[in-house]
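All protein chains but one are shown at their positions in the complex.
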Amino acid sequence: MIIVLKPSATPEQVTNFTDMLKTDYDVRVNRWDGIHSTVLGLIGDTTQIDIEYIDAQDIVESVKRVQEPYKKANRKFHPENTAIKINDEVTIGDGSLNIIAGPCSVESEEQIVGIANNVKKSGATLLRGGAFKPRTSPYAFQGLKAEGLDLLKAARKQTGLPIVTEIMRVSHIDMFENVDIIQVGARNMQNFELLKELGKIDKPILLKRGLSATIEEWLMSAEYIMAGGNNKVILCERGIRTYENFTRNTLDISAIPIVKKLSHLPVVVDPSHASGKSWLVEPLAMASVAAGADGLIIEVHNDPPHALSDGAQSLTPAQFDVVAKKAFELKKALK
Amino acid sequence: MIIVLKPSATPEQVTNFTDMLKTDYDVRVNRWDGIHSTVLGLIGDTTQIDIEYIDAQDIVESVKRVQEPYKKANRKFHPENTAIKINDEVTIGDGSLNIIAGPCSVESEEQIVGIANNVKKSGATLLRGGAFKPRTSPYAFQGLKAEGLDLLKAARKQTGLPIVTEIMRVSHIDMFENVDIIQVGARNMQNFELLKELGKIDKPILLKRGLSATIEEWLMSAEYIMAGGNNKVILCERGIRTYENFTRNTLDISAIPIVKKLSHLPVVVDPSHASGKSWLVEPLAMASVAAGADGLIIEVHNDPPHALSDGAQSLTPAQFDVVAKKAFELKKALK
Amino acid sequence: MIIVLKPSATPEQVTNFTDMLKTDYDVRVNRWDGIHSTVLGLIGDTTQIDIEYIDAQDIVESVKRVQEPYKKANRKFHPENTAIKINDEVTIGDGSLNIIAGPCSVESEEQIVGIANNVKKSGATLLRGGAFKPRTSPYAFQGLKAEGLDLLKAARKQTGLPIVTEIMRVSHIDMFENVDIIQVGARNMQNFELLKELGKIDKPILLKRGLSATIEEWLMSAEYIMAGGNNKVILCERGIRTYENFTRNTLDISAIPIVKKLSHLPVVVDPSHASGKSWLVEPLAMASVAAGADGLIIEVHNDPPHALSDGAQSLTPAQFDVVAKKAFELKKALK
Partner (left out) sequence: MIIVLKPSATPEQVTNFTDMLKTDYDVRVNRWDGIHSTVLGLIGDTTQIDIEYIDAQDIVESVKRVQEPYKKANRKFHPENTAIKINDEVTIGDGSLNIIAGPCSVESEEQIVGIANNVKKSGATLLRGGAFKPRTSPYAFQGLKAEGLDLLKAARKQTGLPIVTEIMRVSHIDMFENVDIIQVGARNMQNFELLKELGKIDKPILLKRGLSATIEEWLMSAEYIMAGGNNKVILCERGIRTYENFTRNTLDISAIPIVKKLSHLPVVVDPSHASGKSWLVEPLAMASVAAGADGLIIEVHNDPPHALSDGAQSLTPAQFDVVAKKAFELKKALK
């Protein structure tokens, strides 16, 4: 951590401040005096130091971290890729490509089982489906809730596909016990109370990037879960909010290689939410695989025009079959 | 609602689609045929129609709402300003200026009571203070929690100032029963489960705008609370995320007159979080009052360099005294 | 074009407005009356109608285009891909992958010829190099100017590679006569005077997307050039400005398939400027090819740490060799 002091800082203030840093944080402090300003360099473990607190000191002009503020999610302290084993056949982050597919909302047993069978044939290795739905409007369909979870489990039973579904509330955690991967949606990426509770269980968490979260904030949310003891975090890039509104969000393709460099956690991409348009899913899926993603999560619906949510971005099983095959072929070609 | 159909839509498809609209939504459908496309206009109550669902139909090129998707928060259906009475002396939204002041975090009884006494003298009409703190880092101070709530109540007892504090979790609602205004933080603006529960209680809610929420999404979150039966929603503009990073966020000053036009709900401004810098609080507070805000919420700390959170944006009681007096004088001059 | 009128519009006002539309713009006007508002639908060529003008009318609540505001750049009116022939060997937009490579700035004959030889061996089909440099600081290196153009031509003579270089001023157009592709930089994408003049010459123009240009604005800038008679426009995605500042810009990978759908013009991607970091060039280049780009433009420098500009994002010739080979292999695999 590097701290630039104001020109107005007196020698006494600087000494007091330096002493405080050494005592309170157990760091060494280097100092040099420029023409216009004095600069302090802190050596030691600075992840515990609240940068805003330092910034609030009267004599401080600016502060800069040299080290990232996350530790458990940081590749520097864990150079090996984290591979998360879901069952005997599926591991995310081991160099293979996993495709998670399924409808935005679970609507009926017939629907979810039908889609599950279809996407499995096309090579999907996990089934997604929303039971509790975060909707912008209170008047929109809010999901089948507990029944939706049961239907997902029925589909898993028939297909063997592990299931991924979104949690929206701490008190539902028990209900999600039998789910294979619990998804935290973009709008809950900084629902810190939920993250803390998910840190206490032993289950993979698919952590979607917040609508306008920086990569650092996203990794800090992963850190929240890991700080509680649960290291099974899968990051999911799903597009960020920008001024461009042709697409629902803007897929930040660079986030894939950046997260792979900064962290050891696996990263998957959601081209459906990133674009909001079914015809963009294929090119974005291909780009994501080419950029190094460990997986894709794609919305598939048997009858998109009648989907209860997100129909505009859903592929039919036949369209998904094309995309999945191309994606697996691309993955093979890249090796 | 206006629906532009694709040039490829067949007459039969158009007829079927039109019939479906009439049957399912009880609306009248006007239609005209252009050279390149057919356009449908829906007449009736369209707030119940999921725009994404329509957009997902094969034959639909684009959809546009004419009516806003919110009803209870909409000034069109409630032309009078909503004024929210907090106690015998304090009403928000009645044309007066209310200033909510206090520390980011409650730290001790001495601290909160001291600050409460100070800000009251300067004209603040409500006391703020965080007991449960949403922090980006799991390693940062997370608030005094239940003890913080007790200390706030102690400060209220001594000063008579109503208290405003942030909730982070549905299961805490009971604990907040004795709080005067419950704050929903920016990161929880789309924590829909929390919003739904807050809709069931009879207590004013200060709803902060999400980090990258559009004005429409913000009003839709207010609608979530109101749809449950709780109409006491106070909107709080606190800066949005933009590419400019000189400030922590960018205060969207235009949001004040826009929200006043679109909605009947009161709107207050948080210049402290909007800027992240104490020296910007005064000019932003003045601008907010000039733009028509019903109130301000300002962070004040007895000793900002030692604040456990947000010190860099906190005013000392003496600085707050200057800002509050100028703001009240400005309010008077504007009449 | 669909025009929603205010509820307050009187029948007489509506009639007058409708008559004006028919007379001034030679369009047919359909009208239907809803409960809360009247809607007009315009049928005919609406590209000549200034949407802001309509929006300014007292009785107008909102306007929406159904047709895009660009014609010459629009795929609807020109369904075939535009392929731009640069010389006997190089055509951009014909389904092949072209790589434009070279230094940010031309620095010396030895440098540019050396790099040109290197990138040619790796498969680059065009040479880039800046002679006139747009720099944020007036104190930074501004390019070798006319001498730089001469050195580029010397490199072309020795390697046969067509040259691409940036123009910054209308009065330089004559000087660029012997250049193969004239580049318009991101900061000049809406320098309309320059665009108009480039519309009068017969030379391919590489039009970079502005820092915060929407896809529609970008295509409108292409339209400016094409409206003057020059149809040889190559679009170049180079990242957009967002709140995320880990990268210099955020590569908008979705722009590739979107532009391919909306327009017939070829699109190339600049992963160097999009990221600002050399280690990100490879994954972004691969993603761009997978998403359907017609080409790449990559910064290559013989000695990046001593480059006079943009060293941090430049590849060495050896690094470029790896990226180029992988990109061509990927292109082959995709077929």
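Note that the chains are named A, B and C in the order they appear, and that numbering of residues resets to 1 at the start of each chain.
Keep in mind that, in the parts below, contacts are C-beta pairs under 8 Å (C-beta built on N, C-alpha and C of every residue); 3 or more make two chains touch, one makes a residue touch a chain.
It should be emphasised that the depicted structure is a prediction, and the values quoted were computed from it without experimental measurement.
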For this session: Could you list, sorted by label, every displayed chain in contact with the chain left out?
Result: A, B, C
For this session: With the missing chain put back, which residues of subunit B would touch it? List them for me.
Result: 212, 214-216, 240, 242-247, 250-254, 256-258, 261, 274-275, 279-280, 283-284, 286-292, 329-330, 333-334
For this session: Quickly run down the residues of subunit C that touch the omitted chain.
Result: 47-48, 50, 52-53, 55-58, 69, 134-141, 168-171, 187-188, 190-193, 196, 210-212, 217, 220, 223-224, 227-228, 241, 304-305, 307-314
For this session: May I ask you to list the residues on subunit A that touch the chain which is not drawn?
Result: 2, 4, 30, 32, 34-37, 39, 41, 43-44, 61-62, 64, 66-67, 212, 241-243, 245
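We take it that only the chains that are shown with their structure count from here on.
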For this session: Name the most central chain, where centre means the mean of Cα atoms.
Result: A
Seminar exercise, completed: Per the C-alpha means, the centres of subunit A and subunit B lie apart by a whole-Å value of 26
Problem set entry | Distance from subunit C to subunit B - Cα centre to Cα centre, in angstrom | 39
Exercise. Whole-Å distance, subunit A centre to subunit C centre, using C-alpha means?
Worked result: 32
Problem set entry | Sequence positions of subunit C contacting 2 or more other chains | 212, 242-243, 245
